[in-house]
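With one protein chain removed, the remaining protein chains of the complex are shown where they sit.
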Amino acid sequence: MSAVASHAPSQDAPPRGLAHHFRDLDQQQSAATLGMWLFIAQEVMFFGGLFLAYTIYRSEYNDVFTIASHHLNVQMGAINTAVLICSSLTMAIAVHAAALGHRQQIVLFLILTILLGGVFLGVKVVEYKEKFDHHLVPGPHFSGHELKLEGDRERHAQIYYSLYFAMTGLHALHMIIGVPIILWIAWRAWRGEFSAAYNAPVELVGLYWHFVDIIWIFLFPLLYLIS
Amino acid sequence: MSERNNYLTNGYGVRSWLLTVDHKRIAILYLVSITLMFFIGAAFAACLRLELATPQGDVFQPETYNKIFTMHGVFMVFFFLIPSIPAVLGNFLIPIMIGAKDLAFPKLNLLSWYLYIFGAAFTLYAMVSGGLDTGWTFYTPYSTAYSNTAVISTGLGIFIAGFSSILTGLNFIVTIHKMRAPGLTWFRLPLFVWAHYATSIIQVLGTPVIAVTVLMVAVERMLHLGFFDPALGGDPILFQHMFWFYSHPAVYIMILPAMGVISELVTAMTRKRVFGYEFIAASSLTIAVVGFLVWGHHMFVSGQSTYAGFVFSALSYLVAIPSAIKVFNWVATLYKGSVSWDAPMLYTIGFIGLFTIGGLTGLFCAALGLDLHIHDTYFIVAHFHYIMVGGSIMAYLGGMHFWWPKITGRMYPEWWARVSAAVIFIGFNLTFFPQFILGYLGMPRRYHAYPDEFQVLNVLSSAGASILGIGYLIPMFYFAWSMRYGPKAAPNPWKAKGLEWGIASPPPTENFESQPIVTEEAYAYAEPASKPAGGGGHGTPVPA
Partner (left out) sequence: MGNWSFFFPEGASTTSGSVDALYLFLIAISVFFGALIAVLLAVFAVKFRRRSDDERPAEIHGSLPLELAWTLFPAGIVLIIFLWSAEVFFTLHRVPKDAMQIHVVGKRWMWKIQHMTGQREISELHVPVGVPVKLTLTSEDVIHSFFVPAFRIKKDAVPGRYNTIWFEATKPGKYHLFCAEYCGTKHSGMIGWVYVMEPAKFQAWLQGGASGGSLASAGERLFNDLACVTCHRADTGARGPALDGLFGKAVKLANGNTVTADEGYLRESIVQPSAKIVAGYQPIMPTFQGLVTEEQIVQLIAYIQTLGGAAGAGATAPAATAAAGATRR
């Protein structure tokens, strides 16, 4: 078939990582970045539905929401917040290293990000287990006993915990999906695929991770700090 | 016309199709899938109209009838109307129309198709394992706490197909922003591209909301939670707000691409620049934005506040105006044009007429005082079918005829196409016009049996439906026939402007032999053909 036509200055081989349908790496990276921002926009709308439900029910059942919120482990939540912010820092350093083409630094800081993400998820497991033990997982075994709530107030508490698990669970799912992706990018970095000229994948996974962090920064006060 | 290698002949075998990343092949994959989904949805419609020909519920059990109208809605809305034009014509044409080799993310495009198939598979499974009976609108608490049918599996199917829609929209937005040919400024873009850009914004921002809503319904149903169930402290009206927040913009996903097709057809079939190009482009964006603000007009009788009712009604009238502007501009394009009477033009004229009626009846629905009477009656059913069927499907068929020679390299038989366009037009009006009258008389929607006095109009409607069905079947035959026996098509059989008409029919895999450069406005029919570098300005025919 005919050769790929391009307006690139005379080169024998296209630059590393350039897909056949793009003119040059600039166009490709620019497209990839816009694509990631659009993806993040739709994720915001996705979480938005749950934030809306939360807003409505919190204003309806403020009393019970406050009681249930006090029952969450604020220390663990605060630790997780700090851990996630640190992981955003390590991610930012990794992205910066990629822009400079420092291979070892990229790998190191991506791995650190993954480790911090793992800590976050570990703490979440502990938290969820505590809820499970106290019969605060919504469903057939839910009980307001631990919170000293009964009747309709128990039902309102179940709504709170449904939102708690839905929102933090969805967030955790995004982290669980993110970790292998960061691992994959770290592996590609270790293989030397990235350079100052081509590092979009690191930048994009960074965008994704910062988004996941920002969602948590909203979730933490809304769920843990109702007063 | 040499037997040059084109995208259809570039690789044979199942793997070359199922693992393709060529946007044109993916468009064909979608074409086959959505056509199948259409006929499944149409079969359900046939059953509906059969039952409704008599006042008694004597053909199906009530439970079965309820599943039939539900599945008709689910298949038609989520698996036919929403993907149809963007996934088939948009996928095929957008890269070519902007002078690119492919969409920005070809692999994501293939993923979109697989997600669509996966979602359709779930829904088909739900259908054969008993079906769904909640209506395509899933209102709670019926869907979460009372229905005994396949709510969760259908919901999952819709959830997955939703991501197909989101990724297609994302792909289109990035492509249109970043991959336009040199010289192709925004205001030189074909209006088809503008329409899909506006549609894609809605797809990306609106679809996630129904995704999370369906998820909440599924989880509530599984675990007996209380988001939407008043017995557990929840609010059924919250479901309606979340559902319609997407599902109203969804109807603009279904009509904006159709309007894009009509803009292309009206100019090509009159060989005259579209009247008011900027106004049509701006209207598409306006509809996309304002369309997000009117969802409450589906809830005028639900008990939302009067104040909210006033706001939603006013905004609904506002969103009608850009559509009116488009209709006037299209009609004005015919003035002093060179009007062809070929099938694409017949579909265009049919669209403009039927969409106008559908849009005007929207004014009835948005009228607060009137909606109290016509809400949830056949008036509403008639209104949206005029837009979806008289509008979107006619535009889709018009577009399929117009671009058929480009997609397949063959011409369809013109006489048969004109006949089926006429049959469709007549069958459609006979099916749906009586429903306006039925609705005002008070016949509610989703009724399996009805009072005797409504029978005459229902019989007319069912008779129309059989004619409409025949009208839809005829093109299936001649399109299939044309792929083997139709005359081979020239690169530009319509002598139209547009980058797609400057390349071979069917196009080669990489679309252009060299990067086209655009030097003229869109639809520059009256100007002499320019000679741009690289062989392929707007619509210059390439020598055979």
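General remarks:
A and B label the chains in the order they appear, each numbered from 1.
Convention: a contact is a pair of C-beta atoms (placed from the backbone, for glycine too) under 8 Å apart; a residue touches a chain by one contact, two chains touch by 3 or more.
Because the structure is predicted, anything quoted here is derived from the model rather than measured.
Residue B:441 is the one among B:8, B:43 or B:441 that touches the chain not shown.
Across B:196, B:273 or B:385, the single residue that touches the chain missing here is B:273.
Within the complete assembly, residues 60-64, 150-153, 156 of subunit A touch the chain that is not shown. On the side of subunit B, the interface with the absent chain consists of residues 57, 62-63, 66, 133-135, 139, 141-142, 146-147, 230-231, 233-237, 270-273, 275-279, 301-303, 306, 309-310, 313-314, 317-318, 320-321, 324-325, 327-329, 331-332, 334-341, 345, 349, 352-353, 356-357, 360-361, 363-364, 366-370, 372-373, 375-377, 437, 440-442, 444-451, 495, 525-527, using the contact rule stated above.
Basically, only the chains that are shown with their structure count from here on.
Each chain gets a centre from the mean of its Cα atoms; for subunit A and subunit B, those two points are 34 Å apart.
Of all residues in subunit A, those touching subunit B in their complex are 1-2, 4-7, 19-23, 27, 30-31, 34-35, 38-39, 41-43, 45-50, 52-53, 56, 61, 138-140, 152, 155-156, 158-159, 162, 166.
Per the touch definition, subunit B reaches subunit A in the complex via residues 5, 10, 100-106, 166, 170-171, 173-175, 177-179, 204-209, 211-213, 216, 219, 223-227, 232-235, 238, 242, 508-510, 512-515.
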